[in-house]
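Below is one structure; the comments refer to it alone.
All protein chains but one are shown in place.
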Amino acid sequence: MRKVCFPVTTRGNYGKFKPVMQAVKAHPELELQLIVAGGALLHKYGDFVEDGYLGEFEVDKKIYFLLEGENPITMAKSTGIALTEFTSVFENLEPDVVMTIADRFEELAIGTAAAFQNIPLAHIEGGEVSGSVDESIRHAITKISHLHFPSTERAAERVRKLGEPAKSIFNVGTPSLDVISKLDLDDIETVGSDLRDKGVGADIRLSDDYLLVIQHPVTTEYDHNRRYIDETIEAVDDLRRPTVWLWPNMDAGADAVSKGIRVYREQNDQDFIRFFTSLPLEQYAVLLNNAACIAGNSSSGIRESAYLGVPSVNIGNRQNGRQRSDNVVDVPHEAERIKSAIEDQVEHGPYPSSSIYGNGNSGEKIADILAEFDFNIQKQITY
Amino acid sequence: MRKVCFPVTTRGNYGKFKPVMQAVKAHPELELQLIVAGGALLHKYGDFVEDGYLGEFEVDKKIYFLLEGENPITMAKSTGIALTEFTSVFENLEPDVVMTIADRFEELAIGTAAAFQNIPLAHIEGGEVSGSVDESIRHAITKISHLHFPSTERAAERVRKLGEPAKSIFNVGTPSLDVISKLDLDDIETVGSDLRDKGVGADIRLSDDYLLVIQHPVTTEYDHNRRYIDETIEAVDDLRRPTVWLWPNMDAGADAVSKGIRVYREQNDQDFIRFFTSLPLEQYAVLLNNAACIAGNSSSGIRESAYLGVPSVNIGNRQNGRQRSDNVVDVPHEAERIKSAIEDQVEHGPYPSSSIYGNGNSGEKIADILAEFDFNIQKQITY
Amino acid sequence: MRKVCFPVTTRGNYGKFKPVMQAVKAHPELELQLIVAGGALLHKYGDFVEDGYLGEFEVDKKIYFLLEGENPITMAKSTGIALTEFTSVFENLEPDVVMTIADRFEELAIGTAAAFQNIPLAHIEGGEVSGSVDESIRHAITKISHLHFPSTERAAERVRKLGEPAKSIFNVGTPSLDVISKLDLDDIETVGSDLRDKGVGADIRLSDDYLLVIQHPVTTEYDHNRRYIDETIEAVDDLRRPTVWLWPNMDAGADAVSKGIRVYREQNDQDFIRFFTSLPLEQYAVLLNNAACIAGNSSSGIRESAYLGVPSVNIGNRQNGRQRSDNVVDVPHEAERIKSAIEDQVEHGPYPSSSIYGNGNSGEKIADILAEFDFNIQKQITY
Partner (left out) sequence: MRKVCFPVTTRGNYGKFKPVMQAVKAHPELELQLIVAGGALLHKYGDFVEDGYLGEFEVDKKIYFLLEGENPITMAKSTGIALTEFTSVFENLEPDVVMTIADRFEELAIGTAAAFQNIPLAHIEGGEVSGSVDESIRHAITKISHLHFPSTERAAERVRKLGEPAKSIFNVGTPSLDVISKLDLDDIETVGSDLRDKGVGADIRLSDDYLLVIQHPVTTEYDHNRRYIDETIEAVDDLRRPTVWLWPNMDAGADAVSKGIRVYREQNDQDFIRFFTSLPLEQYAVLLNNAACIAGNSSSGIRESAYLGVPSVNIGNRQNGRQRSDNVVDVPHEAERIKSAIEDQVEHGPYPSSSIYGNGNSGEKIADILAEFDFNIQKQITY
């Protein structure tokens, strides 16, 4: 029995880990270990443990590592704290494989903690480009990982070029599509009623032609985040359409983004926006699928919306270099441009589904490989 | 004035940083910042500050980050501590460039602390292969660095293949050769008299045909380090030639290596070995240059000895994949093989000098580039 | 010039430090050092630096030490982080005296960091009893402090009994009364207009007969905090009077208290409460002075309200053992009892001013003593 350890730190990575965790749990030769940590433990981002998001999964350990402050200094120090904390927990849980995903700062800490203890490291979503310190983190994690699960052909090719052995690289698609592919995305009633119990603000119906907005801070353009969010707010305020707005995640700069939203809420009488702090992927997918358009800089505006064919307006540089399908229009942080792009996309309506990010069976693929892969802990560059 | 910050953590990296620091200090457009940290502050490895090794350089800040224990757990936690500590110090010193070197665990912490604060990072000796977690660290540092100073053509080529922009890569050779090229390596008397005041054990003369031994722990073969050192000790004990032995550095496994040496010293009456805990490069170079043979797994048995043409017996996997000149013979951790390789090399005598690791002017080259390089903090992979 | 270092970590301790800091700054033989840290740096508690609360004072250093989570585990770990961080900062600032105050967990870290470096430690508000781990912290700080500024006669007597030398103990009163004694507490207009720009919710006038509510978590009764706040909410909701409500501070349990308040706000249509996250003492004092009654478990319901003669309803055990004047009525966490006590106190109206907590000149007294006190770093118990 190989023990496969999943450190869940945000709703975003949980959404992608979940189908893999289900497949690992169901696999006869694998044992699931679950660590809930960082943002996933905080009420303000939606506490996974208390709020029941984790469903069937048992938590082996909780780790608090986020230093309050949400700026580059606390991001770096939180990474240091995460490294010392995950080291202890891996020492206790003795996993046979540790899973990392994408490019958040804590993923580098998790990967380092595993690699320094000679525990094999598997990385989901390596090989993508994003044009910020996140990208540096992503490639650094690739270079300390022993097994790679990129989610597109182009990403797999990049991992190979980075000097990783071809036999350690598997293009399995994005696991978040697993969840989406199994949902009844047209079940507006159940989800709609769930959503009415959450969030605050206007009463938005899934049957409305609503706009979905998610704008995260851009960590490398730290000082501009307040202006960036204000531009988007101005566009949305001008449009005056039914809007669902999700709060940003906890990266450096989140304070500025949150403040912008809070100031707008407190100083304006508007009755067309509903705010949510966090949603499980099951609800989020229905929300996205039924949106007239998604706007902001979330990766779901690139990936999941490609699969679902939702018109997407991607704002600014945060998703630079990520593979796009036809449904995406890129605009800079300018209210006027954002506004008109949204108008155009709403008018265009749904796009055909694209499979550049996979077909919804990543979880099983990953679990099968995890069970059989012959890890070489003494990795060496291929050239 | 660009402020260039050098974090000195071991005698090894100081030996390489020193000529660069001198060139930076002398450069009209650069300002030198010096952090002394970790092993460089400890008496047992030779305290740089107290023992006067730093000579002309002023210390801006000291950082203690090494957790006692010298095993994979403390190595990982020390990295976490280093990350939080260097973050504070960079916040205070506000450097314009941070220097990292090679592949030690703390270099990853130093690099991460800089990159997360959007401070440009320059890396010396990227692109080499070493076949252990150190290699993963080295390439991970490359992926978060903005400027690269590899020390051979092959290393430069690897950095380029790793997706770093060609214009950010400069093959400048190994800076430690700068020091060596400026020394009077035949000045046996001054150095010899200095050495007699240091170390403990037999009275070895530089005019003797002595053997030089340096064996560091192999971090990825943690449990074998005691056996490895014992094999080498057996070979040296059999040879009974004049021998100069340097204590290992502080990586995980150092305790086992040290214990092996201590046990041998306490249980055996031998009168042909002199032990040193730490030597400045100036003295070390003379010691190496006059050695009949160097044996062990130090990188100086590959690099500096290539330049100096000293016969070298490289033991085990620690230096796997590092470019070699003709002067190196590789043997496994077996006493008999080690012994006969040393005998052969001593008989062979000196080799011709090789320039695969440069020509002794790396410091000036690096300083000039640091002064003029146009940093792109928003780095992106080239493919 | 003696350098006197003030670590400001909450609005509460800043309110008390401020008059002392002013007196230190004005004193010819003293130099002020200011560290802003922890909760005082966070937007959610009101960022002191950005929000301009610090006025005339320059910040020497910021320290982030709060691990997100607000439970006993993160409280303990935050204390550990604070200890390592303050150690570095004291090493850099080289203060001649470090100031601590009261009984928060970070004060123990601050005191330990100073004492271990043999920096004299002065403690304001030692010798009080509060019946929880806070009390243990307070007395532990007394035992590592070299100079004591208790705020009542009874507290001074306790410090003496704890084995501290009589000549190191000075009953100077509570410094927060300094600020209050100098304010024009009847200047309803200026402050009222300031307050209308802050906070969210109902439009409350200072001329209204409003209720002031502040309920902090009780760290030793961690699991009960949600129930405690719900009882208070029920009482306030029943009363339906004009109410000003201040958010709790960041102790373990704050999440539960905040959630209770948030749930109430989101699920109830009420139009008689205005919420504030943080207020400078100058505005808070006017708010308190004009209140018909203060209810909750803030120490200001005991101390400042004694001086101002404001009717106070103290709920639960958090203020147990603190010296009370006649204006305080104690009730348990029961909605019915809270409600009727508030009604009685409002009916009773203002009480005469009491001087058990001093007369408003603590700052000058403390500064004078700090300038002249002959510290004995080698402290020894008196019996």
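Observations on the structure shown:
Which chain is which? They are A, B and C, in the order written, and residues in each are numbered from 1.
We adopt the following convention: a contact is a pair of C-beta atoms (placed from the backbone, for glycine too) under 8 Å apart; a residue touches a chain by one contact, two chains touch by 3 or more.
From a predicted model like this one, the values you see are computed outputs, not experimental measurements.
Across the whole complex, the hidden chain's contacts among the shown chains comprise A, B, C. In the complete complex, the hidden chain is touched by one of C:V59, C:A140, C:A202 or C:I356, namely C:A140. The omitted chain makes contact with just one of the residues B:V8, B:M21, B:L66 or B:L308: B:L66. From the set C:A113, C:L246 or C:V313, the residue in touch with the chain omitted from the display is C:A113, counting the whole complex. Think of the hidden chain as still there; on chain B it touches residues 38, 41-43, 64-69, 73-74, 77, 81, 200, 255, 258-259, 266. One chain of the complex is left out; on chain C, the residues touching it are 72-73, 75-77, 79-85, 87-88, 91, 105, 108-109, 112-113, 115-118, 129, 131-133, 135-137, 139-144, 158, 161-163, 220, 222, 320-321, 377-381, 383.
In the full complex, chain A makes contact with the omitted chain through residues 84-85, 88, 92.
By definition in this document, only the chains that are shown with their structure count from here on.
Put simply, the chain closest to the centre of the protein, by Cα centroids, is A. Centroid to centroid, with C-alpha atoms defining each point, chain A and chain C lie 40 Å apart.
Inter-chain centre distance (chain B to chain C, centres taken as mean C-alpha positions): 53 Å.
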